[in-house]
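== subunit A ==
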Amino acid sequence: MRIMKRGLLTAFVALAMTGTAFTTAAHAEGKLTLSSSQDPGSWDPIDTFLVAWAAVSTNIFEGLTYRGPDMELVPALAESWEELDEGKRIRFKLRQNVSFHNGEPFNAEAVKYTFDRLLGEEGAKGPQRSNYVAIESVEVIDDYTVDMKLSTPDPVLLTKLAGYGAMIVPPKYIEEKGEDFFNLNPVGTGPFKFVSYEPKVGIKLEAFQDYWGGAPKLSELDYRFITEPATAVAELQAGRVDIVIPPIIPIGMIPVIESDPNLEVVSVPGPTVDSLRFNTREGITADPKVRKAIIMAVDRKTIVDSILAGQGAEIATFQSALSFGHDEELAPLPYDPEAAKKLLEEAGVEPGASLQIDIRGNDATMNEVAQVVASYLQMVGLNATIKPYETNVLLNDIIPQGKTGAMFQQKWGGWTFDYDNTAYSMYHSGEKWNPYEKDDTLDKLLESQRPLTDRAERERILKEIGAYVADRALELPLYNTNAIYGVSKRVKNFIAPPDNRLKLTDVTVE
Partner candidate 1 sequence: MTIEQAKPLLAVEGLSVEFGNSRVVDDLSFTVHPGKTVAIVGESGSGKSVTSLSIMRLADTMGAKFAAGRIVFGDRDLLKASQKEMRTIRGKEIAMIFQEPMTSLNPVFTIGDQICEVLMLHEKMGKSAAMAEARRLLDMVRLPDSEQLLKRYPHQLSGGMRQRVMIAMALACRPKLLIADEPTTALDVTIQAQILTIMRELQKDLGMGMVFITHDMGVVAEMADEVVVMWKGKKVEQGPVSQIFADPQHPYTRTLLAAVPRLGSMTGEEFPKRLPLTVLENDVPTVVGEERVQDTARYNEVPLLSVKDLFVRFDMRKTMLGKVTHRLSAVSKVGFDIYPGETLALVGESGSGKSTIGRTIQQLQTAHSGEISFNGRSYSAMSAAERFRMRQEVQYIFQDPFASLDPRKTVGFSIAEPINTHGLISGGKAVRRRVDELLERVGLSSAHADRYPHEFSGGQRQRICIARALASDPKLIIADEALSALDVSIQAQIINLFMDLQAERGLAYLFISHDMAVVEKMSHRVAVLYLGQIMEMGSRRQIFETPRHAYTRRLLSAVPVADPSAERNVTLMEGEIPNPVRRVGDEPAILAHEEIDPGHFVAKSA
Partner candidate 2 sequence: MAGFLVKRFLQAIFVVIAITLLVSFAIRLTGDPAVTMFQGGGSMTEDDLARIRAALGTDKPFFVQYFDFLKGIITLDFGRSFVGGTQVSTLIGNAVPATLMLAFVSMAISIVLSIPLGIMAATSRGKGLDQAIRIFSLIGLSFPNFWLATMLVLLFSITLGLLPPSGMGGIQSYIMPGATMAIILTATNVRLVRTTMLDTLQSQYVMVARAKGLSETTVLYKHALRNCAIPLVTYFGLQFGSLLGGIVVIERVFNWPGLGTLAFDAVGARDYPVLQAVITVLSLLIVGINLLVDIAYGLIDPRIRTE
């Protein structure tokens, strides 16, 4: 026993000593520690769609264009561009005196290499290619001029060039080191360069002193992969993480962060929208009157205020307010249970009629929301049952094969913030996410805006699509959720981007 007591005492002393050591180490000067909810596994831009990739890689790689937190498209590696041949060719003037982190120069060859690779054999192995299929070829005009030839005009292309698969990669480096090496040792032109990567643990970056835009103010970035929300928040509270990158902080934990004097919650409207889509082919929801009645029966504002604790906004169409094609004027159907009842009566729906709501089982917020929706429907005499599916099963099987209940969850979060991206997949006939609706008018509208280079005209058509969908009441639009960041107050000049693409050039820490 005596030995045991002494052992315990030693252990506690050792603990106390190491304890003090770790808290001080976390606040190193010029070093920012971030938690990211996922390890994308590869840093190659063409391998993934994961926002967790972008949260890191926006600092390593750059595209020809750049879109910051203000959502404005600005020049990046291309200093300027012009659309030629009715939008079928874009000429880019490239920035000069830019080099990759390995010293390799950035030039027209690098751009051509990047897109040849994306559209070629290597790109075929990854998911990114499908976003850039409008590009037919890239031609080098001179060292700092390239022409991008398109098979069809793609109005969203310039936005797409600002992220993911269009990130410019170093040709010589990849050819010499090989694709596998590049996956794990990324090299770009961005403000931070890669230092080390430990799978499932984290990735470390350091300031790239020769960055064309001037060296970043921070000297080190340390991203840690933390999948468990409570753990991420605990790390933030313990001062071992400075920024928790969404999506991870649950709404329920916001007060915990807010109550800590050293921390704050930074919340911005994100790209993610949720709706409950109707089965418009059969059942009571085949009748637009019933669908409208259901929309009017649900008080969406209360849902946003109480369940989302204000961390979101009501929507009229299936897009974020930041999205291109969003219509300020278009208001959602009002909450009016009396009118809803009347509509149901007109449609001949018996009180007590039942319907099923299919949702993603792992979506805690939607689980709550669906409960509330069901009770609103109960008040107008509809008996809703909620069926949570394993997410993959719902996405890969139930929805594409049209085996859903009367209502099913749709969730979308495209980083491009362009309604086309969402609407086409959601409403064009034959699309995977659109198992029930076949509407020529809608198909034509969707097709007509795609080749337009006239932004104003395209925006008008997108708004028309939004209004048409709302009028047909194809879905019960719910909300656009905010991206919630947990940030330590030692972090200065941090502007939270809505799309997780954090570029930390100007950020400093105290």
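Picked so that all candidates are chains of the complex that A comes from, given by their letters.
The rule is simple: a contact is a pair of C-beta atoms (placed from the backbone, for glycine too) under 8 Å apart; a residue touches a chain by one contact, two chains touch by 3 or more; residues count from 1.
Computed from a predicted structure; not experimentally measured.
For subunit A, the touching partner in this complex, chosen from 1 or 2, is 2. Contact residues on subunit A toward candidate 2 in their complex (touch as defined above): 4, 14-16, 18-19, 22-23, 38-42, 44, 47-51, 124-131, 180, 183-184, 198-201, 224-228, 230-231, 234-235, 237-238, 240, 390, 392-393, 395-397, 413-416, 421, 424-425, 431-432.
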